[in-house]
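Removed: one protein chain of the complex. Kept in place: all other protein chains.
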Amino acid sequence: MKMRSRILAVAALAAGLVVAVPGVASASGESVGVCIVESPAGEEIVGLTAEELEEEQVEALGEAADECVEAPNPVVPEINELIWGGIFFLIVLVGLMKFAVPALKKGMADREERIRDDLEQAEKAKVDGQEQLSSYEQQLADAREEAARIIEEARASADGVRQELIAQAEQDAAGVRERANVDIAAATERATSDLQAQVGELAIELAEKVVEHSLDHDTQTALIENYINEVGSSSE
Amino acid sequence: MTILTILAEITGDIEVGLKAMGYGLAAIGPGIGIGYLVGNAVQAMARQPEAAGMVRTTMFLGIAFAEALALFGFVLFFL
Partner (left out) sequence: MPAALAAFEFPPVSHLFEWPVVILDGTPLAINKTVVLTGAAALLTIGFFVLGSRKRALVPSGFQNLAESSYELVEENIAVEVMGAEDGKRWTPFLTSLFFFIFFMNIFEVIPGIQFPPTSRIAIPALLAIIVWLMMIFLGMKTQGVGGYFKSSLFPPGVPKVLYLLVTPIEFISTFLVRPFSHAVRLFANMMAGHILLTTFALLSAALWLGKWNAIFLPLPVVGGAAMTGFEVLVAVLQAYIFTILTAVYIGGSLHPEH
């Protein structure tokens, strides 16, 4: 919106220039002819014919024409313009150096300082934030470590429990086995003693039988085998 | 108007014409010089855009010095 109004203003200015340039500038000059006629020599001869002109008048006219064509030289400075220009330039110098520039510089320095302050503050805030962030991060890391530690502990204790249980079980098993071994040994012993007793009995029986019958070799052998078989079957 | 003034105007015209020619001649050298100068400055700026500011300042200085010659001719036109 603002931009457009500016563009419009510029366009209006340009249009105004186009209209105004020819109009105003054309009024700024006058022609050589008018200049000659309006000079004293020109006014003197108005109305005279060429034959009536005197030589002096013609010369005066020529001089007037020369003046009109050449007029004051634009390359030679005029004293009043020099003086006034000097005065005005001094005024500009004094006005600017005494009043405008110090204020301007002060304003700019103030702003510079303000901006520097702002930047410093921002820097400080940034550092603070960074610190806070790092502390938070530290806390987070601590918490994470803690959690890991707890998990580790739990795992370790679980391991301990497991080991304990296994050991317990192994111990139990060992106990059972031991007991079984003891039982077996006892049973074996009992069996052996039983057998011994039985063998003794049988031996006595056998001896009775041997003594009862006078036995031949074959019968003897058969008897012994019988006996062994009996023992084998009973010991089983 | 009179023969005298007409004559004066004719000789004036010749004088003015000679002065104008003098100015035209005076403009040739600086014209070539400024063209050469600006062309090289543009080349320099294209090669080293980071030095454009310095090149531009120097270019304007050079133009000002070269242009002065043409302007002397222009002022002589009025002398």
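Per-chain residue numbering starts at 1, and chain names A and B are given in the order in which the chains are listed.
Keep this in mind: contacts are C-beta pairs under 8 Å (C-beta built on N, C-alpha and C of every residue); 3 or more make two chains touch, one makes a residue touch a chain.
Everything numeric here is computed off the predicted structure, so don't read it as measured data.
Asker: Which chains here touch the chain that is missing from view?
Answerer: Looking at the entire complex, the absent chain's contacts are A, B.
Asker: Looking beyond the chains shown, say which of A:E78, A:E152, A:E170 or A:D183 touches the absent one.
Answerer: Residue touching the chain left out of view: A:E78.
Asker: Of the residues in chain A, which ones touch the absent chain?
Answerer: The list for chain A reads 14, 16-18, 20-26, 28-33, 35, 68-86, 88-89, 91-93, 95-97, 99-101, 103-104, 106-108, 110-111, 114.
Asker: Using the touch rule from the top, list residues of chain B that touch the missing partner.
Answerer: Counting only chain B, the missing chain is touched by 53-54, 57, 60-61, 63-65, 67-68, 71-72, 74-75, 78.
To be clear about the criterion, only the chains that are shown with their structure count from here on.
Asker: Can you work out the whole-Å distance between the CA centroids of chain A and chain B?
Answerer: So the centre of chain A lies 59 Å away from the centre of chain B.
Asker: Would you mind writing out the residues of chain A in touch with chain B in their complex?
Answerer: 36, 50, 53, 58-59, 61-62, 65-66, 69, 73-75
Asker: Flag every residue of chain B that touches chain A in the complex, lowest number first.
Answerer: 1-2, 4-5, 8-9, 12, 75, 78-79
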